[in-house]
Every structure is written in structure tokens, then in C-alpha cells.
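Of the protein chains in this complex, one is absent; all others appear in place.
Chains: A, B and C, in written order; residue numbering restarts at 1 for each.
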Amino acid sequence: MKKLIVITLLLILGFYLMSTFISVPFGAERIAGVKDYYLKQSPETLKVSNVVTAIVVSFRGFDTLGEVTVLFLASTALGSILYRRRTHHSGLNPQREAVVSSTLVRTGAKVLFPMIILLGAYVFVHGHLTPGGGFQGGAIIATGFLLILISYRKFFINHNVLTWVEALAGTTFVLIGIGGFIFANQNNFLENFLPEGTLNNLISGGVVGIIYIAVGFKVGAEITGILDTLLTIKEAGLNPDEN
Amino acid sequence: MVISNPIYFIALPLLTAFLLPLIGKVYKPLIRLTPGFVFAFMAYISFDLFLNLEQGKAQIIQIAGWAPPLGINLVYDNFSGFITLIITTLAFIVWVYSYKFKKVGFDNSKKFFILMMLLVAGSIGVVLTGDIFNLFVFIEITAISSYGLTAFYKGRDGAEAAFKFLFIGALSSTLLLLGILILYTQTGTLNMAEIAIRLKDVPIATQAIILILFFVGFGIEAEMFPLNGWVPDAYSQAPGPVAASFAGMLAKAGIYGLVRIIYTIFDLNGIFGLLLIMGILTMIIAETAALKQKNIRRMLAYSSMGQMGLIMIAFALNTKAGIYAAIFLMFNHALIKTMLFLSAGFLTYSTKDKKISDLDGFGKIMPFTALIFGLGAFAIVGLPPFSGFWSKLSVLTAVADKTYYVILATILLISVVEIVYYFRIIGRLYFKKAHEEVKIHKPSWNAQVAMSVLAILIIVVGIYPDLITEYISNAADALFDKSAYIKEVLPNVSLN
Amino acid sequence: MGIGSIIFLIGALIFILVAAIYAVIQKDLIHAVIATSLISLALSLVFYILQAPDVALTEAAIGIALSTIIFIITIRNTKRYESE
Partner (left out) sequence: MQDYLTYSVYGSAILLMLIGLYAALVKKNLIKIVIGLSILDAGIHLLFVAVGYLNNATAPIFSETVLDKNVVMADPVPQALVLTAIVIGFGVTAVALALVVRLYRKHNTTNIDEIKNLKW
């Protein structure tokens, strides 16, 4: 009975959504809006060839700050929800009791790990030139650490390093923002205060590249932190007296 | 002056939240002190900015140097400034209260303050931003920090409440995202002022769909009727100061977003009827549910929902008097509910179930806290010497001006219900014999300071309402005059 | 858009829907999670065809790998089968 009601409601919702979206046919020319300006200004003024990067980091850079905050928040909230007790003796990773993975997996992981990290770094360093950027690069780096974490059960991520990377990358982002506030022409938060350079050079786009590198470090560190928290979940003993 | 800039309301808490783990490595007590400095500074600049803001003017902050509609912009006008002022002040007071926040250890107080700071930053972001997608990002920031804070205590059923909250929140924020997408396809822009201009050419049916999606998206934080299932659970399971800041900041940010969308972007006649019906339903259902509650925190949560319903009714009147009353109510509700939650936190500190019946005779056992709670109860039902009276009076006159006599009668009836359940508690506090064995927990000095400041504010505003009526009236003007908002944000665009 | 891309696009969309239905009705949660991971895989191909390489890359890294792994870790810490 409940299923029937839900399905009926969903079909009504689907019908209305479909009738709304029919008015903008797939692939047809769209209403003129901010996008035309972005497509024009991004290569001309900002000297960033990847327009999506230009929008994410410069035109809508504030969203990106918020987005990085969301990830930071997720990793903090995860820590507070799952209550990781700190193991002070760092060798005592609870996962060491788990089954050791095969030599093949371990060797493969060892070979792949540097390549994955390199790919991730490449993706976020070239964020303003090619597809990709801080989020993608950071996520790729996190997958590299994930590979190591699941193939070497004794691998222990030093949380001090993670904390430092996370905090410094986040601070760099905000400080670049405040730098724009102080040094840039119009004194706006996040405004570019470095020379733009020439289009399609690695060093171009002013602060865009630097911000995306900071984002890459931060996203990589945060997702690695989330994965590590979840992987060491067994450690979390719930003490009912803890109120 | 460079120091006073609305951008700091968001940049500063984010910076501190990112740095807090490092600060903790330098010197542990700084974890608790730094948020206080930041909140105090934010409260200072919000006073500075608000008092220097000319009436009817707005301060537009461009981010990254792109003038609106291209980049994201913050709009600091009389209305958003007033709400920011409330939020920053409450944030500081809540920090004072929770400075010695139980003995949870430094690692946990670090997480607590990070989540708390981002909740404040997110709420202020929702209030200040002038960009519809940025609004969504800030809504998500407030939402995720609230999930974390709700589940903060391990001993309670916080995880259950948080999951419920997360479920409703994730669904409604997805629908909000869908609404934003439809808006973008129809108007080609994300700036709220420009959307308001371009929406005239959009078919009414499409507008209605977008509006319903937005209603669902903001309704959850504004505690609107079908979406407020999380409220009593989250308020009763979260730590005391968190419940206080949900009432004072989260709900305020939600209702702000809703009315900003309704008044500034859309131009549909049916909206106000819908908001009115939702407000009445929310108020009636919540207040009658509050009457039945045995747990004091749940009762306060239902009462908070009822108040939000009343605020919605006042906003739905679509007159200046109605908006004025609604903003006054928001001010009072933020202050008084915070005070009630903070004092209730200490009254029921040692009891396990936080039952109302456990409070018998506490008027003698904990005179100060009980007095604060009593003051709050008197103020929230709208008795004369307190500030709640003036806001309730202005709501009633605004409704009467519109000649909605049925609604007037309903509000009066619901007020009686409110009086019944609040006075029941006061009766228990002062006129019942105490239980044999009571464990009490004396509020620490900083908590006493926090509660006293709130109490003094309420009494002062109650005796001299003229102190703030001018600001509220300016805020109401800022919301009501849509074309002024558009002109401030987009000075080069001519309307029509 | 060439005819080849269109056929590929339609095929990927059908695959996505089938995988989604499978993910919803499957009682074994690990299988359901693998199906959602396949949704992400097909989705990132669709994004690539629709000229959104940035989004495709993000979906590939986050949707296929990271989301799936956090689901699997959770399932390993809870129950694998959905009971009626």
C-alpha cells in the first residue's frame, strides 16, 4: 500500500519535471546568460584555457571555498561520530590482525602507488589547462592511498602529517583570498593579484593555478582522512558512559 | 575601513576552523579560547557595520572582482545585516556558555568548536549571499555541521536523530538543487537579482514548480510542517548549546532564505496563501504536540516549531506591518529560545530522561537558573514587561489590519495553549515540593554570565522597545522593497 | 553528435537504468553497491560523450572508486544482507 502511494507520487513528480525540462530541448540553443560572458572572458582576461576551471576557481571561487569546507566538515563530523580513540603507540594499528593480502597485490600496489600519485599531481597542477583540477587530482591521490591502505594492512597514516597538510592547504586558500583583498586592484576577496601570463602556458591564470593546487592537497588529505577513519573503525569502542 | 567588511563573517570562521587542529598542537587551551576571540570579533564588526549602514542602502561585496551578475556577491542590507547581528551575538553568547563545555577533553572540544564555527559561518553565508547556488552550498555547510553536532554525544540517541535529520535534509537539498537547475535553464543566470528580473518571462507553471522545490528545500531548516520531523529529536538529543544555536541560528537562516526567495525573486500571488496555510498548520500541530510532551527539551522544540509557524504567518501577510512583526518575532524567538534551552540544559543536567516532572521544586534548589527559565517562559508567551509582548502585539495588529479574523482567533487560542504548557512548568518549579533525592549541577560562572546577558537584553528591549524598532522597521523596508534590492545589486540595469 | 555516439549514449543510459533497478531490488548489499559503482562508470562515459570531461573525471574518481569503497567498508562493519 505504502509502495503504491509512493509510486503514484513519484510518477506525478516525474511528469511535472519532464514537462518542465521539455521546454529546453536537449542540445538546442539556450537563453543568453552568464555563460557567454564566461566563455569570452576566461581566455581573454583571465588567461585560463579550461573554462570550467575558471568558473570553479575564479568566477564562482566562493563556492569552491564552501565545497572544500564541506569536505573538511565531513571528515571532522566523521571523526566526532565514530570517536576514534587515538593510538599513541603508532605501530598498534588494529588492522594488523586482518588477513595479509597476497604478494601479488602488495607488489602491484607498490608499483602503482607512485604512478597514481604522479597522475593526481599532474591533474591538479594542469587544472587550468586540461580537464581536471583540484578535486579530481585530490580524489585520485586519495585512491592511491586507499590502494596502499588496503594492500598493506600495517600501513599507518600519520595523522600529524594529514592535519598539517589539511590545515596549511585550507589556510593557503583563505589567505590567497585575503591577499586579493589587500593587493588586488579592486580589493576584493579572492581577486587575482598575480600577473595573468599567456594562455595555455603552465604558469598562467594568476592565482587560479595556485588555488587549485591548494584545493588538490586539501581534498586529497581530507578524503584520505575519511577513508582512514572508516578503515580503522574497529578501534572505535562505544562507551555507554560517555555522555 | 578595511577591518569592517562582511567578508570576514565567512572568511574568518573558515580560516580558524582550518587552523584549529594546528592551534591545538601549539597550546591546548587555545582550542577553547580562539573561537571566542573570533566570535567576539565577528560580533564587533557586525555591530560596527550595522550601525554605520545607511537606511535603504546595501553594501554589495563582490567576490573575486567580478561584478554581479557574473561573480558571487554578498548583500549586506538592513535586513540581512540585522539577522547577521543576531547570529553573531548569539554565537558569542553560546561560546561563553559552552566555554567550559563539560569535560569532554580537548580532542572533542576541538571537533565541537570546529563544527560550531562552521555552523555559524554557514548560517551567516545563507543570510548574506546574493547567489542562488552559493546559497545551496551554505545550506549544505549548515546541514552537515548540524548532523555532526546532533550526533555529538555518544550516550544518547543522537545518531538516530541525526540520521533522521540527514535523510530529510539530503532529500530536500536534492530537490533544492533541482529547483536551481530549472531556474538556471529558464533564466541563464544564478544571481538572485538578475533572476528576479528575468523571471517575468518564465511561464507561471514552471515558476510554480520551482517555487515548490524551493519550499521543500528551505522548509526543513525553517521547521515547516511536513518537514519538521527531525526537530524534536535533534533538539532533544543534541548538546544543550547546540539545541540553542539550532533555534537561534539554523532556523533563522532557513526562514531568511525562504522569505528572501519569496519576496525578492518570485512575483506570484499564490505564494503567500501557501505560506500562510503552511504557517498555520505548523503552528497548530506543533503547539498542540508541545502540550503533550513529557520531556522538557522536546517540549521546547515543539514550541520552537510553533513560533516558526507564527513567523511564517506574519511573513505571509505580505504587508509591511506583517514583515515588521515577523522580524521582531525572529529577534525575540532567537534570544528567548536560546535562553530557555541554555537554562533547561542546567535544570535537567543530572536527570536522565529530562522529564518535566523531575523539575518539581527547583525554584528553591536552583534559584538562578529557575529564575532565568521563568523569565524566558514569561517572555515567550508574550507577557507585558518583556520583549515578547511587543512582537506578539505587532503580529496581532498586522493580522487584524488584513482583516483575517479567523487567523487572529487561532493565534489567540494557540497563545492560550502556550501559556498552559509553559505555566505548568513554572508551577512545578515554584509551587511543588521537591523530590527526596535530587542531584543538581550548579551552572558555572560563564554559563551564568551568558544567561544573564540574554535576560537583561530581553528585559531592556521589553521596557524600551524603541531601542530596536527603528532598525526592525528598516529591515522590513529592505525586504519589502524588491526593486531597491535589485537596484543595489545591479545598478546598471533598468527595471522594465 | 555522430550516430555512433548516439547509439553509445542510448546504450549507456539503458545500462544505467537497468543497473539502478538491480541495485534497488538486490538483497545482497555488496552486489547492490557494485551495481551503483557500475552506474557511476557508465555515467562518467555519458559525461564524456556530453562534452564534460571535468565532470567525467570527478565522477570516475569519486563515484566509481571512493564512494564504492566507503560503502563496502560500511557493509563489512554491519550486515551484508538486507533482511525482509
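We take it that contacts are C-beta pairs under 8 Å (C-beta built on N, C-alpha and C of every residue); 3 or more make two chains touch, one makes a residue touch a chain.
On a predicted model such as this, the values are computed, not experimentally measured, just so you know.
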Touch partners, limited to displayed chains, of the chain removed from view:
A, B, C
In the whole complex, of A:A77, A:V123 or A:A221, the residue touching the missing chain would be A:A77
Contact residue for the chain not shown (choose from B:D157, B:D267, B:D401 or B:E470):
B:D157
From the list B:I61, B:I144, B:L347 or B:I380, pick the residue that touches the absent chain.
B:I144
Touching the missing chain, which residues of chain C?
1, 6, 9-10, 13-14, 16-17, 20-21, 23-24, 29, 32-33, 36, 39-40, 43, 46-47, 50-55, 58-59, 62-63, 66-67, 70-71, 73-75, 77-79, 82-83
What chain B residues would touch the chain not displayed?
133, 137, 140, 144, 147-148, 151, 157, 159-164, 166-167, 170-171, 174, 177-178, 180-181, 184-185, 190, 229, 233, 236-237
Hidden partner sits against chain A at residues 2-3, 6-7, 10-11, 13-14, 17-18, 21-22, 24-30, 33-35, 38-39, 42-43, 49-52, 54-56, 60, 63-64, 66-67, 70-71, 73-75, 77-78, 81-82, 129-131, 135, 199-200, 219, 223, 226, 229-230, 233, 236, 238
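Just so we're on the same page, only the chains that are shown with their structure count from here on.
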Check A-C against A-B and say which one is joined by more contacting C-beta pairs.
A-B
Whole-Å gap between the CA centroids of chain B and chain C:
38
Taking each chain's centre as the mean of its CA atoms, chain A sits from chain C at a distance in Å of 20
Touching two or more other chains in chain B are residues none
Going by the touch rule set out above, which residues of chain C reach two or more other chains?
none
Per the touch rule, the chain B residues reaching chain A in their complex are 2, 5, 7, 11, 14-15, 17-19, 21-22, 25, 61-66, 69-72, 107-108, 111-112, 114-115, 118, 121, 125, 129, 131, 133-134, 137-138, 140-141, 144-145, 147-148, 151-156, 159, 162, 178, 182, 184-191, 203, 205-206, 209
Chain A to chain B touching residues, read off their complex
16-17, 19-21, 23-24, 30-35, 37-38, 41, 58-63, 65-67, 69-70, 72-74, 76-77, 79-81, 83, 86, 160, 163-164, 166-168, 170-171, 174-175, 177-178, 180-181, 184-192, 238-243
Within their complex, state which residues of chain C touch chain A.
1, 53-54, 56-58, 61-62, 65-66, 69-70, 73-74, 77
